[in-house]
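After the structure tokens below, expect a handful of questions from me.
Missing here: one protein chain of the complex. Every other protein chain is in place.
Letters A and B name the chains as they come in the text, with residue numbers starting at 1 for each one.
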Amino acid sequence: MHISEGILATPLLGGAWAAAAAGLVYGMRRTQPEDMPRVALCSAAFFVVTFVRIPLGPAHLHLAATGLVGILLGWRAFPALLVALLLQAVLFQFGGLAVLGANTVVMALPAVGAYYLYRRWSRSADPRRIAVAAGAVGALAITGNVLIMAAFLLLTDRAFAVPALGVLLFHVPLMLVEGVVTALAVAFLFKVRRDLLPNPEGPP
Amino acid sequence: MSAPVIEVRGLTFAYGDGPPVLDALDWVVPAGARVGVTGPNASGKSTLLHLIMGLRAAQQGSIILYGRHRVTEGDFYEVRARMGLLFQDSDDQLFCPTVLDDVAFGPLHLGASPDAAQEAAREALAAVGLAGYEERITSRLSAGEKKCVALATNLAMQPDTLLLDEPTSYLDDRSRDRLLSVLKELPATLVIVSHDRAFLDALTRTRYHLEDGRLR
Partner (left out) sequence: MNARGRDPLQSMDPRARVICAAGLCLVAALAQAPVSVVPALLTPLVVGLSARFPFQRLLWTGLRLNGLFALMALSTLPFVPGPTWQTFGPISVTYPGLSLVGMMVLKGNALVLSCAIFLSTMESPNLGHALARLGVPAKFVALMMSVIRYIDVLQEEHGRMRLAMRARGFRPRLNWLTLQTHALGVGALFLRSLERAERVAAAMKCRGHQGLYLATRTLHWRRRDTAWIMLLVAVTAGMLWLEWKP
């Protein structure tokens, strides 16, 4: 899931780059030297997961896992996602350099939101409630991703209303898929190593 | 007589709420010794090495390295400059994209200039028979090459003590023999954790067996 080069208006590209840069700086400030491997490995895992295809009739969906990355990294999702998207642009020409700021905002802003929502909703020792919280957060994160993407299209030109609507509708199944995947993945982590998940009582 | 390199007293460690992996363990490794450690899977061999390097904190007991008690992270900085650990999985140990970056990382962090670090890295690579590998992409190396590069990252820091965690797992005979010959020539205290009896026979004189949290 990404916006291709050439579509968005120039001022929007610039504004999104500024927002992405601000998120990047703030996320890097919150990254201690001993956290670097965690941020890097989550970024690499995100990179790998986005190549997973889920068949959907004649087309297929790609997983995004922004909710999961957000839950695990918080604000540090900005550097993690920016690096992964940069490498996808350079190595595979998915997205590109000019639109990298916009794609980072699309992916990372809902990821940060996912972190705070998860902390709020996961104050429980019951694995089922944790899974439900994670599932809701995962689905909402994708919804956020898609809404920002559609907003960027509409802000560029009102005539992009149909493609924007198409993007929204096409990704409705992904919202459900991501919800389920995030729920099960977090339940898995909670069962095996709950210390790797954020502690809702700890400092953010 | 100099102080032993490694001395642990009453070392106890458990993961989470589980049973202790190491149970009031006492152990001394004198300077210049070459010792092997065997033991069943999950008996705490790797854990012991990680505790000695200060990578995990023990619940009880004391760790005395080079004659001094080591407690805080700061105490271990000095230890890690002299004592190397060869990780079981080379992909954990080699975290830079190219070989030269990885091998030069240690010397750089010990305060060497970039040029001196590169020089140390080149020498270390030559010592493990990998001269000319400097610009190679680490993830494209074979398991044997990765292991030798991982060893070079240690050698570049000129350790006087080397802890090796299952050094021969995943290695073919040629890589294993190359590792063996490098280690034979190395003037350092060696602690080798391995299931490979022949490898231990060739390199070590003393043998310990770790089981049920105790060394014998």
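Note that a contact is a pair of C-beta atoms (placed from the backbone, for glycine too) under 8 Å apart; a residue touches a chain by one contact, two chains touch by 3 or more.
This structure is a prediction, so every number in the text was calculated from the model and none was measured.
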{"item": "Contact set of the excluded chain (shown chains only)", "value": "A, B"}
{"item": "Touch criterion as defined above, residue of B:A24, B:V71 or B:C96 at the omitted chain", "value": "B:C96"}
{"item": "Omitted-chain contact residue, chosen from B:L85, B:C148, B:L164 or B:L203", "value": "B:L85"}
{"item": "Touch criterion as defined above, residue of B:W27, B:F105, B:Y133 or B:F199 at the omitted chain", "value": "B:F105"}
{"item": "Residue touching the undisplayed chain, where the options are A:M1, A:A20, A:A65 or A:M149", "value": "A:A65"}
{"item": "Missing-chain contacts mapped onto subunit A", "value": "4-7, 10, 13, 24, 28, 31-34, 36-45, 47-49, 52-57, 63, 65, 68, 72, 79-80, 83-84, 86-87, 89-93, 96-99, 157-163, 166, 177, 180-181, 183-189, 192-193, 196"}
{"item": "Those residues of subunit B which, in the complete complex, touch the missing chain", "value": "50, 53-55, 76-77, 80-81, 84-85, 87, 89, 91-98, 100-101, 104-106, 108-110, 114, 117-118, 121, 135, 137-140, 153, 157"}
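Throughout what follows, only the chains that are shown with their structure count from here on.
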{"item": "Separation of subunit A from subunit B, taking each centre as the mean of its C-alpha atoms, in whole Å", "value": "38"}
